[in-house]
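Every protein chain of the complex appears in place save one, which is left out.
Chain naming follows the written order as A and B, and within any one chain the residues start at number 1.
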Amino acid sequence: MTPFELLQPRTLREAIALLGEASARPFSGGTAVMLMMKAGVLRPSRLVSLRNLSLEKIEVGSDGALRVGAMATLRALEKSAAVRAGWPAITRTLRTLSNVRVRNVATIGGHLAHGDPHTDLPPLLCVLGATVTVAGKDGERRVPVEKLYAGYLETTLRPGDLITQVQIPPMGTRRAVYLKCTTRSADDWPAVGVAVVFEPEKEEFSLVVSAATDKPTRVASVEAVDALPIESDLHGSAAYKKQLVRVYLKRAMDEARKPAH
Amino acid sequence: MRSEVRFRLNGQPVSAQVAPHESLVEVLQEAFGLYGTRESCGQGLCGCCTVLVDGVAVSGCLQLATLVHDKEVLTVENGAALDPVQQAFIEAGAFQCGFCTPGFILMTRQLLDEHPDPNDDQIRHYLSGNLCRCAAYPEIIEAVKLAGRKRRKS
Partner (left out) sequence: MKRASQPTETPQVGRSIPRLESWLKVTGRAEYVHNLRLPGMLYGKIFRSSVSHGRIKSIDTAAARALAGVHSVVTAEEVRAIVPDPYYGPAFHDQPVLAVDKVRYVGEPVAVVLASDPHVAEEAVHLISAEYEELPAVYDEVEAMTSKAIVHDVLKPAGTFPDLKHLQGKKNTNLALDFRLRRGSPEAALRSAHRVFEHRFRTQQVMHTPLEPLVSVAESTEDSLTIHTASQSPSFVRIEIARLLGWAENRVRVRVPFLGGGFGAKLYIKLEALVSVLSLLSKRPVKISLTMEEQFFTITKHASTFRIKSGVDATGRIVARECEVWWNGGAYADIGPRVTQKSGFTAPGPYDIEHVAIDSYALYTNLPPAGALRGFGIPQLVWAYESHTDLIARELGMDPVKFRRQNLLREGRPQATGTVLRDAETGKVLDRLATLLEWDKPFEKGTGPLRRGRGIAVGFKACVSNTSSLASVSINADGSCTVYCSTVDMGQGSDTAMAQIAAEVLRVPAESVRVVHSDTDVTPFDMATLGSRSLFLMGNAVRLAAEDAVQKINQLRKELGLAPDVPVPDIFKKKFGMRAGNVMGTASFNPPYTPPDANGLTENATPFWMVGGTGVEIEVDTETGRVRITRLINVADVGTPINPKIVETQLSGASIMQLGFTLFEKMQFDAAGQLRNASLAEYKIPGFLDLPDEIVNEAVSAEQKTGPFGAKGVGESATFGLSPAVANAIQDAVGVRLTELPMNPEAVFVKMQDQ
């Protein structure tokens, strides 16, 4: 690893200012950043820790929406009774997200900002219509999670931007299912991830595909999967991954149709 | 540029001079001569580097040592006598080469703290982030259940 400066700001304003400099990289849990630095893919001269910014709160607002501070760990989210009660699909998804040690330190903000398509929460949050608050040099703005991703490991965040909160609308009568499949060992980065929401009152589905695509991608129907920009890689050929997407979308839709979700 | 990091290690206040890029595993080995925590895959996937920081299991190979300042760090070396988990691992023959064993011991303690009487499914999922190339997995499941019984007895 190349030598770097480690900074631990105590306020959001301080953090944003520090990140304005070139080759400065934010991190919270640090798992993704450390991996990339050890692999030599990332060589920041400055690491800015976001751990002391007091952004961990998980709460349900009076409007019924879930508000999660960006520094809340995935483990805290997994164990939250409020989340289990109101958004059980999130709790279920977290159970097989990476491993316990990673979930103990990884934060939802870091998870979303990483931009890796082989992760589980982005497609689920997309299909749930979640939004994030992004704080930057020019102030705050709201961004739908769906608009956060530009491509493989590429987000629409600008240097100096930080996710500070995630908002998830109440489920209402909707039912959500996230399914993933791996093509090597059972515990592996997903080759395919599908997130589905079913609105029983309208008999309508919202479908989002990820992992096989380089960012979470909405599809109108199972038939539309053929047109998705899916490429062959270590997880499988494009044709096979499309087959998996179709199969898993159908399975997720069948699952979501069932009552008591 | 080294800086001093002060923390509690296995119940004792300690300090070390660490560089920003040094991982907790390196510091535990270099500065404190503790080798139960090991870097193997280097990617947080195998669990050989499991350490408890403020009561929470983390991958020591991905943990910057600087960031444990003022925190409580526990390794497998903590404790004078064998605890029920270690005893259960011995009785169940739940290790072969032993390289991954400390990580399993620490994770099993965490698992039993959260689920005192876990079923197979819970055990497999909780420990899915710990790898054993000798594949002592079936024996480890038995050891976890045995440890749970031992703990409940005492």
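Here is the rule we use: contacts are C-beta pairs under 8 Å (C-beta built on N, C-alpha and C of every residue); 3 or more make two chains touch, one makes a residue touch a chain.
A quick note: this is a predicted structure, and the numbers were derived from the prediction, not measured.
Considering the full assembly, B:37 is the residue among B:37, B:63 or B:110 that touches the omitted chain. Panel shows chain B; residues 19, 21, 29-30, 34-38, 40-43, 45-46, 48, 75-77, 82, 86, 89-91, 93, 95-102, 105, 123-125, 127-128, 130-139 of it touch the chain omitted from the view. The chain not shown here touches chain A at positions 1-2, 35, 40, 181, 183-189, 234, 236-237, 240, 243-244, 247.
Everything that follows uses one rule, which is that only the chains that are shown with their structure count from here on.
Averaged C-alpha coordinates put the centre of chain A at 28 Å from the centre of chain B.
In the complex of the two chains, the chain B residues touching chain A come out as 1, 19-21, 23, 42-45, 47, 50, 56-59, 62-64, 66-67, 107, 110, 125-126, 128-130.
Residues 1-6, 30-31, 34-35, 37-38, 47, 49, 51, 75, 95-96, 98-102, 104-105, 187 of chain A touch chain B in their complex.
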